[in-house]
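Of the protein chains in this complex, all but one are displayed in their positions.
Chain IDs A and B follow the sequence of writing; residue 1 opens each chain.
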Amino acid sequence: MNETIILTLITIITAATPLVYASLGELVTERSGVLNLGVEGMMLTGAVCSFATVHYSGSATLGVLAGCLAGMALALLFAFLTLTLQSSQVATGLALTIFGVGLSALIGQSLVGIAFEGLPVLMPELARIPAIGKLLFGHDILVYGSFALVAATSWFLSRTRAGLVLRSVGDSHDAAHALGYHVIRVRYLATLFGGACAGLAGAYLSMAYTPMWVENMSAGRGWIALALVVFAVWQPGRLLLGAYLFGGISILQLHGQALGFQVPSQLMSMLPYLTTILVLVLISRDGGRIRRNAPASIGKAFHPTT
Amino acid sequence: MYPSKFLKQTLIAAASCLMLMSAQAADPVKVGFVYVGPVGDHGWTYRHDVGRQAIESEFGDQVETTFVESVPEGADAERVIRKLASSGHDLIFTTSFGYMNPTLKVAKDFPDVMFEHATGYKQSDNTATYSARFYEGRSVIGTMAGMMTKSNVVGYIGSIPIPEVVRGINAFTIAMRKVNPDATVKVIWVNSWYDPGKEADAAKALIDQGADIITQHTDSPAPLQVAQERGVQGFGQASDMAAFAPEAQLTSIVDNWNDYYVERTRAVIDGSWASQNVWLGIADGMVAFPEYGASVPDDVKAAADVIKEGIVDGSLHPFQGPLFNQAGEEVVAEGEVLDDKALLGMNYYVQGVLGDLPK
Partner (left out) sequence: MITLHRRASPSRTMGWFAPVIALGLTLLAGLILFAVLGVPLLKAFQAFFIDPVSTRYGLAELGVKAAPLIMIGVALSIGFRAQVWNIGAEGQLILGGICGAAVGLYFYEVDAWYVLPLMMLAGVLGGMLWAAIPALLRTRFNVNEILTSLMLTYVAALLLSYLVAGPLRDPDGYNFPESRLLHDAALLPRILDGTRLHLGAAIALGIVVAAWVLLSRTLLGFALRVNGAAPRAGTHAGFNQNRLIWFVLLAGGGVAGLAGLFEVAGPIGQLLTTISPGYGFTAIIVAFLGRLHPVGVFFAGLIMALSYLGGETAQIDLNLPLAVTGVFQGMLLFFLLATDVLINYRVRWGRR
């Protein structure tokens, strides 16, 4: 029984990791005042590019890097359109999703049916410790990276000057501009970070979660990531909670089915979504919190008048 | 007077015949395909596309094939089918049950075009239906699973709770329990034909709950990959997935549409096409198997071969009585078999399956 619990927790960690990366990147992007709905497109492009790189070069490191860069490339396109050319952020983000899905399918046409053995466990000796060894030490580098990135982002946003600048740009771009901060440049960087993270999430999907490439393999995780940013009230710590809540319930409902619960599977599959809403309602009763944390300038175009 | 007129008429008739014949010989037969998913799914749609390529390699210049991918089953389907019909296609394959009514609607308006609808149950003068008796394949792998499982728990990853999938689960379980009455099947529905991440999660959950053999009715190789990684074994689906799981794959149920597609195209070319309702299985090669995996013991191979032969020569039926449903009631009496109608609409589990179905 203990063994089952530990194995289930490991599965939950795997399921939550891509959500953590994708929504963390979007969180930073939104904190700077930019709403990028193209996460799904960036994830898929990151997934296909990292898989292709691993396949042709044999190096997992290059693969992860390629995934990051691919996500950043799409994010750069988005940033140029929305920040320099001032196009509508919502529409451009959605267009990016359509574009990214198509582009990834095009790139990946010759990669279908190719196998890859996945990323190695980072600390195999420690993982052999009985009971908790596998749970604590048996993961690949991207899993540990996700936790490190959350911590680093949280620290960056709340404890560094640069993070303060980013937040002020998101809360009031006019005031930030008046204070001499380069709003557009900050937003470019935040958007690129978001793209890199989405690309990383995609790389995790095609290199670790299910090491293969098939079209549309993210299956909507980009949209879940967007929702999780809202759930997290734009705070990295709560984002981790949200990703694990959603990932956890998703896995647990599968277990419930296998245990023979007399509930139709479609209704069981609704649980992660309903639970996320319910939990958010419960923790949102302090309405003031949301108002304080939502970046006020999100989605609004910025154009300096001086 | 008469002879020369007669000669003239004969010459004209002969000339037109020749022209007609050469025109027929010159015009390639156009075959269209409507796919519900992407060709790159390495599963259901991929195998249909392999069938399409078989047509091309068999008939070369005599045919021209077209395909449209990922056509949603709602309002778009009718438009795409109609476009194919009105752009000179002579034979159109619609490869998902959700295309049933759109296909029939278009078929009514294009009586000279021939339609083949996969996994449906309605035909018309110019619409044939075809499907594969995948459940025969399930009997084979169920037997293998029953003999090879040590934990007596087998995991089954289901896509959407429709009769075809339930039929497969039941055939598998019946065959499994014939050789191993203590084994049970646990089912997880991922509610999608194709979501590698969810399929992998389902595989992990089943393995975590004690399954040492897994099988699936979803399209991606993800569950077998998980099996390979966790050191358990399983069966591939729709295509040979050994590349993804060299040690884990025991065998696979392969959809082989090639022969059927070539045959039907030939029927269109030589004019002998007629509407029909066929359900072909192992005997006709529509349900095929790759090589057994290296870890399959000889006695299991032999037992599986016996099942295949029995199905082919008709001495063995996957749904032979006595059969009991989950609640323990007898649904098929001793000595009887379920007919095709009962199989088509199957919506209950047999004994030995853990889980629930929507009523």
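Please note the rule applied: a contact is a pair of C-beta atoms (placed from the backbone, for glycine too) under 8 Å apart; a residue touches a chain by one contact, two chains touch by 3 or more.
Keep in mind it's a predicted model, so treat the numbers as computed, not measured.
Colleague: For the chain not shown, which residue from A:81, A:143 or A:239 touches it across the whole complex?
Modeller: For the chain that is not drawn, the touching residue is A:81.
Colleague: In the full complex, which of B:111, B:231 or B:345 touches the chain missing from this view?
Modeller: In the complete complex, the chain left out is touched by residue B:345.
Colleague: Out of B:101, B:152 or B:275, which residue would touch the omitted chain in the full complex?
Modeller: B:101
Colleague: Looking at the whole complex, which of A:6, A:19 or A:105 touches the chain that is not displayed?
Modeller: Within the whole complex, the residue contacting the unshown chain is A:105.
Colleague: What is the set of chain B residues that contact the non-displayed chain in the whole complex?
Modeller: Interface residues of chain B facing the absent chain: 32, 38-39, 66-76, 78-80, 82-84, 87, 97-98, 100-101, 121, 160-163, 191, 341, 344-347, 358-359.
Colleague: May I ask you to list the residues on chain A that touch the chain which is not drawn?
Modeller: Per the touch rule, chain A residues meeting the hidden chain are 77, 81, 84-88, 90-92, 94-96, 98-106, 109, 215, 220, 223, 226-227, 230-231, 264, 266-267, 269-270, 273-274, 276-277, 280-281, 284-285, 287, 290-291, 294, 303, 305.
The criterion applied here is as follows: only the chains that are shown with their structure count from here on.
Colleague: Centroid of chain A to centroid of chain B, CA atoms only: how many Å?
Modeller: 37
Colleague: For the complex, which residues does chain B have touching chain A?
Modeller: Interface residues on chain B, with respect to chain A: 38, 40-42, 46, 155, 158, 161, 186-192, 194-202, 204-209, 220-222, 225, 229, 243-244, 354-358.
Colleague: Can you name the residues of chain A that touch chain B in the complex?
Modeller: Contact set of chain A toward chain B: 4, 7-8, 11, 14-15, 18, 105, 108-109, 112-115, 118, 205, 209-212, 214-219, 221, 250-251, 254-255, 257-266, 269.
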